[in-house]
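With one protein chain withheld, the remaining protein chains of the complex are depicted in position.
Note that the chains take the letters A and B in the order they are written out, and that residue 1 is the start of every chain.
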Amino acid sequence: MYFADFNSLLRMDGHGGFVWASYAITLLVLLLLIVIPLRRRRRLLREIHGEQRRAAVASAAETGRAA
Amino acid sequence: MSALPAPVFCMRLLRRQLVLALRRPAGIANPLLFFLMVVALFPLGLGPDPSRLASFAPGILWIIALLSSLLTSDTVFRSDFDDGSLEQLLLAPQPLYFSVLAYVAAHWLVTGVLLSLASPVFGLMLGLPAQALPALFASLLLGSAVLSLVGGIGAALTVGLKRGGVLISLLILPLYMPVLIFGSAAVRAAVDGFPVAPHLAILGAMLCLAIALAPLSIAAALRISIDA
Partner (left out) sequence: MWTFFHKLGSPPWLYKISGAILRYLLPATLLALVCGMTWGLLFTDPDFRQGNSYRIMYIHVPAAVVALAGYYVMAIAGAISLIWKMKMADVAMKCCAPVGAAFTFISLATGAIWGKPTWGTWWVWDARITSMLVLFFLYLGVLALYEAFDNKEAAGKACAVLSLVGMVNIPIIYKSVDWWYSLHQPASIKFTGESAIHASMLYPLLLMIIAFYALFACALLLNMRAELLHRERRSNWVRKLAQPEAG
């Protein structure tokens, strides 16, 4: 390990702000890249499931009325 | 009735486009007026100091030429798309590659060539030294042909869309950059007394590549837009 203690790791001889800011931005963007499609997939599955349930309820009511 | 051979067909298409353009002289004059007005904006924005204006002039003139070519490229296929004649063109037996080239050539003759003919006047207004005027003319003449070809790709991609106006600039401005770099560099070289021929040769090479490839993509894009 290059840095002697946690404080010097944070400061990085005055460059800490730049280094940590760019790593933070990168991690944020990468996190969004992973999370957004995952959330979209989950939402789609939920929507499709809801549609199916509504369709099932509607068709059940239809057969009920016919009988 | 047998089909017309492709060269004859293309010449007729070209003549038709030119006649259509000449019937509406205002449409031809608009890019020139736009050029003039933007030229007038720069001294107002940058200050009237002739030496400073002259040092920026190559870039300014090239950027304005690029913008006026961009503004008009939206209209290349628009009216023919609206009245359905473009669809007829796609069904015609003549190869689409050459017909598309005729459209682009008409656009170039009406905007690019006229702009380059008028450009020495605008160059003088911005204090460009007289020895750079031939380079300005030649680089604009070659470069605007590339701009018309590349602009045709954007026009063909967006012709089916109702709100294509801003989109087309987003699509093709990045592709204009190499032309801008070498075009303005040619004028700057002439101002500084360096040889202009290498820059013009590169612009010519870009033109060759654009003539070879751009009509292919324009044709493909037109088919997609018509199908949509």
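The definition used in the following text is that a residue touches a chain if its C-beta (ideal position, glycine included) is under 8 Å from a C-beta of that chain, and two chains touch if they have at least 3 such contacts.
Owing to the predicted nature of the structure, the values given are computational and were not obtained by experimental measurement.
**Student:** Which candidate, B:Leu36, B:Leu67, B:Met125 or B:Ala220, sits in contact with the chain we can't see?
**Tutor:** For the chain that is not drawn, the touching residue is B:Ala220.
**Student:** Who touches the missing chain here, B:Leu32, B:Leu53 or B:Ala185?
**Tutor:** Within the whole complex, the residue contacting the unshown chain is B:Ala185.
**Student:** Can you name the residues of chain A that touch the chain not displayed here?
**Tutor:** Given the touch definition above, chain A has residues 1-3, 9, 12-16, 18-19, 21-23, 25-26, 29-30, 32-34, 37-38, 40-41, 44-50, 52 touching the missing chain.
**Student:** Which positions on chain B touch the chain that was left off?
**Tutor:** Touching the missing chain: residues 153, 157-158, 160-161, 163-164, 167, 170-171, 173-175, 177-178, 181-182, 185, 206, 209, 213, 217, 220-221, 224-225, 227-228.
Convention: only the chains that are shown with their structure count from here on.
**Student:** Measuring centre to centre with CA averages, how many angstrom lie between chain A and chain B?
**Tutor:** One centre to the other, that is 45 Å.
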